[in-house]
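Only one protein chain is missing; all other protein chains are in place.
Naming follows writing order (A, B and C), and every chain is counted from residue 1.
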Amino acid sequence: MIRIQREDFDVGVELSALSRGQHNIGGIAAFVGVVREIGSDGAPGAMTLEHYPGMTERKLIEIEADALSRWPLDAVSIIHRYGRLEPGEQIVLVITASAHRTAALEACQFLIDWLKTKAPFWKFEETAGGGKWVDARSSDELATTRWLEMDGRGAG
Amino acid sequence: MIRIQREDFDVGVELSALSRGQHNIGGIAAFVGVVREIGSDGAPGAMTLEHYPGMTERKLIEIEADALSRWPLDAVSIIHRYGRLEPGEQIVLVITASAHRTAALEACQFLIDWLKTKAPFWKFEETAGGGKWVDARSSDELATTRWLEMDGRGAG
Amino acid sequence: MQLLYFAWLRLKIGVGEEQLEPPPEVATVTDLLDWLSEKGDGYAEALLDRSVVRVAVNQEYVGFDHPLSPEDEVALFPPVTGGCGGPG
Partner (left out) sequence: MQLLYFAWLRLKIGVGEEQLEPPPEVATVTDLLDWLSEKGDGYAEALLDRSVVRVAVNQEYVGFDHPLSPEDEVALFPPVTGGCGGPG
């Protein structure tokens, strides 16, 4: 189950929904990504996640199928939010359920790693001076592309 | 936070309790162990978890400290149930929170692996013919120590 | 050709989405980037350092040598930064 949404989610509700009607689950692994209250420049700030509507869903369906081909999973849920998020807010939820503990945990880590590095999302962090687009690359490259702007909210 | 209890737990409530007041969390990993509806002999059945009161808590506090020494964790929760559990019921919950996604996921897996192999719990599976104590060792050794009995409920 | 721009590419170019008709000699992604760079200061600035430009054609990541056709949806964006929490 894949959802890309602006709204928050309730982890307990999603866990119940996922395990309902499943008869062979032995373990459920979950990961919740949260907006840190200390941004990369040390100051707390909100962030905005911009994404590529259509492509995001398409890539998430592909990676879910990839996980299902690698591990014996009974169920997968991925919920990813976009838009402006305050410190402490939930960003992403990945749940994997399997008869086998290790399969659930490994698949969860695999999906989170993929989301972190390959999903078409761009992150704008608000700072005292305006904000900056977070760069995915090494910190010295990041310094050259860092860019302050006053109106940084993504269209996502 | 360590709890050994007979009662069920609510994952959503525990997640909220753990992250409340934490200001540097970037990721929360959770694992929920569930009684499978297909037992090791292929038939669905309840199970009873017996434990060593006092030692269980003591060993869980030790392993929590071990995890805290290995990964930069902001919070850890471990809840483990004992007593008789029906298929589909929750057995164990491990939650780890960290500024760093990888730390949270690795620590969660570490704690679950430890609980699975080292925690002083013994599992009795009910079957049509009575039940058997689940053996931790290889399947051929297991065959020699398998033991049917009618009153298998642990004192837990 | 449907063009989409994301993150700071969108802000430098000034629009998130536009319909353009590049001339027939625009046959690859590189050709498109060259052609767009001629369209104005925003485009030129956004596409100056191509090492930080990534491309998707019809919602699949592609290289700069990927061929283009007039019906394609072409998206230009910085390297993705993912959506999860902390940097770790």
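We adopt the following convention: a contact is a pair of C-beta atoms (placed from the backbone, for glycine too) under 8 Å apart; a residue touches a chain by one contact, two chains touch by 3 or more.
From a predicted model like this one, the values you see are computed outputs, not experimental measurements.
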Checklist outcome for this item: Answer key for B:18, B:49 or B:99 versus the chain not shown reads B:49
Next on the checklist: In the whole complex, not just what's shown, which of B:34, B:63 or B:103 touches the removed chain?
Outcome noted: B:34
Next on the checklist: Need a quick check: the contact residues on chain B for the chain that isn't drawn.
Outcome noted: 33-36, 40, 49-52, 54-55, 58-59, 80-82, 91-92, 112, 115-124, 133-137, 145, 147, 149, 151-152, 154-155
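Keep this in mind: only the chains that are shown with their structure count from here on.
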Checklist outcome for this item: Cα centre of chain A to Cα centre of chain C, whole Å, reads 24
Next on the checklist: I'd like the Å distance between the centres of chain B and chain C, where a centre is the mean of that chain's Cα atoms.
Outcome noted: 49
Next on the checklist: At least two partner chains per residue is the criterion; list those residues in chain C.
Outcome noted: 84-87
Item to check | Multi-partner residues of chain A (at least 2 other chains) | outcome: 33-34, 36, 112, 116
